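Report on the following structure.
In this view, the complex is presented without one of its protein chains, the others remaining in place.
Chain IDs A and B follow the sequence of writing; residue 1 opens each chain.
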Amino acid sequence: MIRKIRKYEGWFGATGAVCIAVGLYFGLAASPPDSYQGEVVRIMYVHVPFASTSMTAYGVLTVASLWYLWKRDPLIDNLAHASAGIGVFFTSGALYTGSIWGKPTWNTWWTWDARLVSFTILLLILIGYLMLRTFIEDKERESRYAAILAIVGAVDLPIVHFSVEWWRTLHQPLSISQRGVAIAGVMLYPLILMSVGFYLLFTYMVGVRTQMLYLKQLLEAKKGRLLGEVHL
Amino acid sequence: MYGIRGIQLSQSYRHYQVLKEVSFEAAPGECYALFGPNGAGKTTLLKILATLQKPSSGRFEMMGHDGIRDRNRVREILLMIAHGSYLYNELDAVENLRFALGLRGLSPATREIKLALDRVGIGAFADFKIRSFSEGMKKRLSIARAMLVRPKVLLMDEPYSSLDERGMKIMNDFIRESAGQGAAVLMTSHNRVQSAEVAGKAGVLLQGVLREIAVKDLVAAHELF
Partner (left out) sequence: MNFFNVIRWLAWKDLLSELRSRENISSMFFFALIVILIFSFSFSMDQQTAKELMPGIMWVAFVFTGIIGLGKSFTAELQNDCLENLQMNPIPRGAIYLGKLASNLLFMLIVEVILFPLFVIFFNLDVFEKLPLFVLILTTGTLGVSAVGTLFSAMTVQIRAREVMLPILLLPLIVPVMIGAVEATGGVLRSEPISLYRQWIELLIIFDVIFTIVSFWLFEFILDH
């Protein structure tokens, strides 16, 4: 399994880089400015992919955690761990770019909007998850407790979202709604390219990180066996 | 059928291997005494057998039940006497026994509880809070708990520690009695003299490797463990 990851991850990384490069060119240079928001709208091309990737990261974390509790495969646990770590990067990215976008459009860096709050909670859970893992000695227990936290968080996040949405709604509606495409094609193509690029980049990063965690564990085990022999 | 049987049990932590393919067996009615220096892996082995830890490889059986797959069946028949006395400081001796037995679905009569307390020599302290108990008294209370539960498998981590001479005698009488009723006993110990009185088998755990040793040689052996 780890060999397979190793064989294909380079392709994901390279294609992702190409998609992002082309997407950036179209997004920043070739597409027209928005009729309402002007040049500011261009931050959308990074913000939206950041946001959707971070949700995917949590999705991967949740599925991997459930899978781990069921099958107890250490490699799946490494995948969950990797996804959480990379998720912190993408979630912070989404919050930063959202904040930069918010300043000119709503004239504030921060508002108590449902999506902002749930992304902040998402980030807090991910950081809590990584902290929890560093505080447990026993490897098996570490994986198990981390999985429990991830699952509780996955159940909680939609509730957080809805409760904050009820509480106060300031946000503009989503640009791409499920009913149909609301934005012009010239803007849509770079957005799609960027999103695909971000997903590929995410896959690449998670692949590399999973490998690293797995090999680190292997190394520790081997070192342990060597130490045991020395003692004898 | 074996009372307790370990089959190539190994356990490794992050940086070292504690147990290396440990295999042993104790028949029902037999007492197995386990010796070894501090840090040899005795307590780890007991924790695995008590279903508290999962071995990294190998398996074990108790009275024919697989310790990993049939975990709950094994839990029903085993009882552990460990360093921690499993007692609540704010409850008195009788209440603690009632709680421990209640969790197992047992509700013995007060007379029975009093009798067990008398047998281990702490009948006079029946309504004293555990907070005021010495370690030796807590250990005696653990014996009383085991007397009331009558487990088929008895695991003991250094049963003689903190007991006085009379206490050790009570402990050995109890081990003999349980073995007589067909229970399998596994104990770790540093007290060769006391263990030799009840053990039918003995083993030494060194750096995670188990080596069997004849019980009659135990007391005379010159090695230190």
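Methods note: contacts are C-beta pairs under 8 Å (C-beta built on N, C-alpha and C of every residue); 3 or more make two chains touch, one makes a residue touch a chain.
Given the structure is predicted, the values throughout are model-derived calculations rather than measurements.
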Q. Which of B:Arg59, B:Lys129, B:Arg176 or B:His190 sits in contact with the chain that's absent?
A. B:Lys129
Q. Of B:Ile4, B:Leu34 or B:Met80, which one is in contact with the hidden chain?
A. B:Met80
Q | Hidden partner interface residues of chain B, rising order | A | 50-54, 71-72, 75-76, 78, 80, 82-91, 95, 99-100, 102-105, 129-130, 138
Q) At which residues does chain A meet the chain that is not included here? A) 69, 117, 121, 124-125, 128, 131-132, 135-137, 140-141, 144-145, 147-149, 151-153, 155-156, 159-160, 163-164, 166-167
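Rule of thumb we're sticking to: only the chains that are shown with their structure count from here on.
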Q. Where the centres are mean C-alpha positions, what is the separation of chain A from chain B, in Å?
A. 49
Q) Okay, in this complex, where on chain B does chain A touch? A) 12-17, 20, 54, 207-209
Q: Spell out the part of chain A that touches chain B in their complex, as residue ranges.
A: 137-140, 220-221, 223-225, 227-228, 231-232
